[in-house]
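Heads up: the structure comes next, in structure tokens.
With one protein chain withheld, the remaining protein chains of the complex are depicted in position.
Moving on, here comes subunit A:
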Amino acid sequence: MNELRVSGLVKAYGPEARVLDGLDLDVPGGALAAVLGPSGCGKTTLLRVIAGFLKADAGTVTVAGRLLGGPGVHLPPERRRIGIVPQEGALFPHLSVARNIAFGLTGLDRAAKRARVAEMLDLVGLPGYGDRMPHELSGGQQQRVALARALAPQPHLVLLDEPFSALDSGLRGAVRAEVRAVLRQSGATGLLVTHDQQEALSTADVVAVLREGRVAQCATPEELYHRPSDPWLASFVGDAVLVPGTAEKGVATTALGRIPLAVVPAGRREGLVLLRPEQLQLAQPGGPDAEGVVTDVRFFGHDALIAVSVDGLERPVDIRTPTPLSVTPGQRVGVRLTGEATLHPGA
């Protein structure tokens, strides 16, 4: 299968600037993986090293069992069988849609090329668009043609570099879902680079978060969201509520109440208990739950974040609650916990 194995990758621009610092990443064949990270974390460098535009200082890149780059080996990009879908598509402006898609089809006769182009156009849902010029297409259509062009020569791996960032938000979700479906159908492994947490979580099968040139955590979106390895990751992939607590026998005790832990530590531990705002629920005051005063309400439409200053906690905690709202600032409320939490060492 078309699995991607990256191991021990190092790339430095000068002695002080180690952009990739021993990066390891495994993506199973046929999966769509997202590489997520803040700007400057080495996402683009990683992509360019895998594609062969940059030479790594150390480490290896293997796709489908073929060593593409490593000590003494550096296959040029044109021999790697890796397709790329850049930002905004980057269609060749002087070629028609059909000729863009046929660009990578070498060694086929005319009829076979035409058939493959038609097949690709069907796959991305643009049959009959072959004679259009790129500037006659909308942004989303251009992006789909770019994907068809990358997939036409049947690459082992497709690299997608923030391909949705130029689309307006209404279109983004639809194109995202479509790209995911087309990639899955083609059987190629996908690597999607993005700085958008929502996009990574909602599109990819696995998400690798990059931090300072290494993979901080690589997991399924659900695992990453609910069991992040450290508080930085927790805050990076979503809103986080961190409260001090004590763990014993798989249950954490905090000022907000008791909650079971997803990962059970041995013995008795103190640390920060991580929760998501949607795991906190508003309750009637005067019951068995923790209590506090509403200090702020941020309304988003589909839901809202309520900041509650809970007795015994230094800072207010955020509670995500469905709308319409039933509370106003100054009101006293109860706070109840659901689901599982994680415990992290630290003050």
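Here is the rule we use: a contact is a pair of C-beta atoms (placed from the backbone, for glycine too) under 8 Å apart; a residue touches a chain by one contact, two chains touch by 3 or more; residues count from 1.
Convention: contacts and distances are computed from a predicted model.
From the set "Transketolase", "Na+/H+ antiporter subunit C", "ABC transporter permease" or "Xanthine dehydrogenase YagT iron-sulfur-binding subunit", the protein name that UniProt assigns to the chain left out of the figure is "ABC transporter permease".
For the options A:Lys11, A:Arg80, A:Arg320 or A:His344, the residue in contact with the chain missing from this view is A:Arg80. Touching the chain that is not shown, out of A:Pro153, A:Pro231, A:Gly257 or A:Pro316: A:Pro153 (per the contact rule at the top).
On the side of subunit A, the interface with the absent chain consists of residues 51-53, 76-80, 82-84, 86-87, 90, 92-94, 103-104, 106, 149-150, 153, 155, using the contact rule stated above.
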